[in-house]
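Below: one structure in structure tokens.
With one protein chain withheld, the remaining protein chains of the complex are depicted in position.
First chain written, first letter: the chains are A and B, and each begins at residue 1.
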Amino acid sequence: MIRMRTLEISVGAFVLAGIVGLVFLAFRVSGVGVGETSGNYVLKAKFDDVAGLRVRSKVSLAGVTIGRVAKIGVDSETAEAIVTMEVSGDVDNLSVDTGARIQTEGFLGGRYISLVPGGEDQLLADGDTITNTQGALVLENLIGDVITKLGSK
Amino acid sequence: MLRYLRLLGQWALDWIGALGRASLVWFWSLAGLPRRGDMTLLIKQIYQIGVLSVIIIVLSAFSIGAVLALQGYTQLARVGAQESVGLGVALVLLRELGPVVTGLLFAGRAGSAVTAEIGLMKTTDQLSSMEMMGVDPLHRIVAPRLWAGMICMPLLTLIFNAVAIWGSGLVGVGWLGVDPGGFWGGMQDGVEMWDDIGKGMLKSVVFAMVISWIAVFQGYDSTPTAEGISVATTKTVVYSSVAVLALDFILTLVMYGEFK
Partner (left out) sequence: MRKSNILVGGLIVLSAMVCAASATDPRVTIRQTSDALVQVIREGKTYFDTDSNRYYQEVERVLDPTIDFDTFSRGVMAVFYKRATPVQRDRFESTFKTGLIRTYAKALLDFGDQSIDVLPADKPSPEPDRDSVKMEVHSKDGKIYPVIYSMRLGQDGSWRMYNIIINGINIGLTYRNQFASAMKAPENHGSLDAVIDGWGETIAHVDPVTQGGPAVTGASE
């Protein structure tokens, strides 16, 4: 018969293993906690088509993830999608004419928002809306056409 | 003709009666305030049910994770999308295989052990002796096993998922050469805390309750003979497995289905 003490320790270890598993799943597998610090601010963007974009899709600048999509809503009056993004506080020098494009990650990849900085002096503040946008889908056609054109040169 | 109908009716009534008894067992085991010594009983059961199951869970998890990575890689490589193998394997495990396989293994190993144990106590009159001494067997024998089952299975599912995903990582990144950034990054981008991990855990909690309930009841309700115990343990494994798979289908529909 196993002693009570050994028993208790092994049960404790078992529960601990479960918790470690949970932590591993939460942080290494689901990416919770990546880039979630205070000091983040909110930016909105209006698109004509956000097909495939999901909440928690990434927002990137020059290929670096600087934020996440927090909410996707709709403005029924103008038939536009309103995407609310949470952007890292480190990136605080985006001009008001910054562009937001919806792009696709790799082959099977999901959609993400790519920010393209502009040339105006005035900067975007917390809560501002980006109007210089490029929605999803159409870009694939354009790229295809450009490639065809370059190929036929 | 009428004979068969009568048999059918008899069978249905038997089944409903069993369900009723099972519900009573469930209710009376869990009712009542905890008493001194309950914690000790619980810890002992967590050890028997949980700790002793860890080995089979870990071994199975690692194998399944590795196999998924291997098969997934082969198929995805045909279209050049092998970096997505991390995401694919993680989603399959977290949403489906983790809770279901853990449930099946748990029912087979821990569930049948519990049923056999309680059945044996019934056969050797330990349960009736307890009642005569004024000790409530439901409280001392059944309840700790019920609670232990409900606590252990979700924990085992977590361990299963973690080990399986880690195993798939070993095979995918370590052996097959998938780019670690793509493997883990793709996984992190695509796996959601609530949508995937949370709902999977919810499934495992539901499975835990059902399996524990079936295991405990089959033992308590068994015919007090050697043959009766063997019938009971078989029933536990069969009923639990069917219940897990059926519930999985229903829960998946409810959680992830899109009704047109």
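In the analysis below, contacts are C-beta pairs under 8 Å (C-beta built on N, C-alpha and C of every residue); 3 or more make two chains touch, one makes a residue touch a chain.
Just so we're clear, the structure is a prediction, and the values are computed from it rather than from any experiment.
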Chains in view that touch the one left out, judged over the entire complex | A
Full-complex contact with the absent chain, from A:A26, A:V42 or A:V116 = A:V116
Taking the entire complex into account, which one of A:E8, A:D48 or A:E105 touches the absent chain?
-> A:D48
Filtering A:T84, A:T104 or A:T131 for touch with the omitted chain leaves A:T131
For chain A, which residues reach the chain that was dropped from this view?
-> 48-49, 77-79, 97, 99, 101, 116-120, 129, 131-135, 137-139, 141-142, 145-146, 149-150
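Please note the rule applied: only the chains that are shown with their structure count from here on.
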Name, in rising order, each residue of chain B that touches chain A in their complex.
-> 40, 43-44, 46-47, 50-51, 54, 79-81, 83-84, 90, 94, 152, 154-156, 158-159, 161-163, 165-166, 184, 186-193, 196-197
For the complex, which residues does chain A have touching chain B?
-> 2, 4, 7-8, 10-11, 13-15, 17-22, 24-26, 28-32, 34, 56, 58, 105-110
